[in-house]
Every structure is written in structure tokens, then in C-alpha cells.
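Here it is, the structure, as C-alpha cells.
Here the complex is missing a single protein chain, while all its other protein chains stay put.
Showing subunit A:
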Amino acid sequence: MSSADTTMAAPEGEGFRLRWADLAPFIALAVIVVIGALINSNFMAANNLLNVITRTAFIAIIGVGATFVIATGGLDLSIGSMLAFVVGIMIMSMNAMAPALGVWAIPAGAVVALIVGSLCGLLNGVIITVGKIEPFIVTLGTMGIFRAFITWMTDGGSLSIDNSLRGAYRPVYFGSLFGIPYPVVITIVVALIGAFVLYRTKYGRRVTAVGSNADVARFSGVHVGRVRTMAFVIQGFCVAVAAICYVPRLGAATPTTGQLWELQVITAVVIGGTLLRGGKAHIWGTVAGALILEVIANVMVLSDMVSEYLVAAVQGAIIIIAMLAHRFTSAR
């Protein structure tokens, strides 16, 4: 479904050729899964697969937002720090509300998180569009700001959620609905909404239009600044959704929370087939890209072939090979 829609949004309808390219991330994922199964039989164990899919949720959910930003030709380096900041604010507000609201402090805190996340995105978007500064520079700046805030809020240590809330909140990460862990359900819902907005709404078409050629979009009456700002707000909202899934896992925020996640997210988006220069977006590809990254990491731990010192090198090589394979299939 998504492949057909993407062709529709692409400037020159290149039909069948593009569809093959759009399948590339899923083929790559399948290949890596097969390799994983061959390397270690424990890989296909239900528990292991569930663990890997569940932990993919964070990168995938943030990745849905990043797909919008990157499709408009933007880039957001602040997402990892923003996640840590939102997690910190959320924990502090939940702890503050716990005596008065009891367990209801959890949904209230989640709402606070969604508002704060969206505002953080709005901040990025407004500085970029009104100030006319490169997204790279602006989000590099806010990356430092958010990271410093969380470090300051935790005094360099950690900020833990109140014990009275811990038990009630835990199932959001560890529980499941009809056997599907909640983070996975949330990821699917976020991706479905993302795909709907991107492929079925006027705003979605404007996103790719702005990304492929901002000037043409402007001449055809699209308010480019507004579209770009909105993409950053979506990104902030997605970061907050990821934060809501993140807190029940370890119940704490530290200055290293979400560190370097921006690179993982951008990698997932690009592996998924979204162009880094904008103009082409692939929501389900992003989800596949996030899965690829987590599966590779999992397979590296399960296999005994690579020295612990070289794990990162092999991961890097696999990503480059996957991208090269992608390039060759789409060029043919």
C-alpha cells in the first residue's frame, strides 16, 4: 500500500522500478532475520523476537516523526536529548501529582509529556522557519540545551519515578494486548496514523512537495514555513509518545538517556528508503529500518563470531552494505 502511495507522491511516476526499491528495506530485514536464525537457534525463540520487536518501539516511533521532518528536507539532531528532557519533565510532574491524583497521575503525566514534546518540536520549527537558520545548526543547538536541562534536572545522577506509580505503570512496557506487547501496539498505531497523514491528506502531499522543491511548492501556494514547522511539531509529539513507552521500562531518567538515538533514528529513516535530502517519504520503511538496526545488534550478541571490540565495525559495515544493495536495486 505504501509503495503505491509513494509513487503517487514522487515527482516523476517511475512505476514498477520504484516499487522494487521500496521493498528493499523489507528484503534486507528478511535476509538479516534468516542469517540470525542460521547463526543461533535461540534467535527465533518467541521470547527473543518479542524482546527485540518491543525494544524497537522507541526508535520506530521517533522515526515516524523523523520521516516527516526529513521528507520536508529538514533534519532534527535534538531528538535523543529531547526524549531525555521530556522523560525528565514527565517523571517530575507524575511524582508531583502522585499524592493528589494517585494512579491518575500517570495519564496526567502522559498528557504533560505530549504537550511538552509538541512544544519542543514547535520551538525547533519556529526558530528554523522564522529565523531562517539551517535545521542542522538549530537542532544541534537545542540538542545541547535539552541535554543540559536533563543533566541539571538530575544533578548528573538519576531521576526515578515514585514507587507508588511504578507498579501501575510497568505494564505499559512489559504488558501485552492479545499477546502483542503494548509498545508494539503503540508503534503500529503511530505508524498507521503517520501513513494516513502522509499519504492520504493534503498536508502529507505538501510535505513531500516542500521536500522535493520548496520554490515550486511556494509558487503553487503552499505555505512552506508552516508545513516545515508542523513537521517538527509532529516529531516532538512522536518523541513524547516514545517517552511514554520508555519511562515504565527502567523508571528513571539519567543524563545518558536517549544518547545518540538521533543517529539511530536518522539511520533507520534512511535505510527505510526516505531520501535524506527530502521529497520522498516511506513510513513503513522507517519501521523496517528500525527493526533492521535492533536485529543486527541482537544477532551480534547472540553470535560468538565477532570479538566484542569489533561489534560496532561489523554493524557499520552491514548498514553500508544494506544501503549499497538498496542503491543497486533502485538504479536497475
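Assume a contact is a pair of C-beta atoms (placed from the backbone, for glycine too) under 8 Å apart; a residue touches a chain by one contact, two chains touch by 3 or more; residues count from 1.
As a working rule, contacts and distances are computed from a predicted model.
Enquirer: Which of the following is the UniProt-recorded protein name of the chain this complex doesn't show: "MoxR family ATPase", "MucB/RseB C-terminal domain-containing protein", "Monosaccharide ABC transporter substrate-binding protein, CUT2 family" or "NADH-quinone oxidoreductase subunit NuoF"?
Expert: Answer from the record: the omitted chain is "Monosaccharide ABC transporter substrate-binding protein, CUT2 family".
Enquirer: Using the touch definition up top, pick the residue from A:P25, A:P255, A:G272 or A:G285 that touches the left-out chain.
Expert: A:P255
Enquirer: Considering the whole complex rather than only what is displayed, give the residues of subunit A touching the chain that is not shown.
Expert: Counting only subunit A, the missing chain is touched by 40, 42, 45, 47-48, 51, 55, 151, 154-158, 160, 174, 249-250, 252, 254-257, 259, 297-298, 301-302, 308-309, 311.
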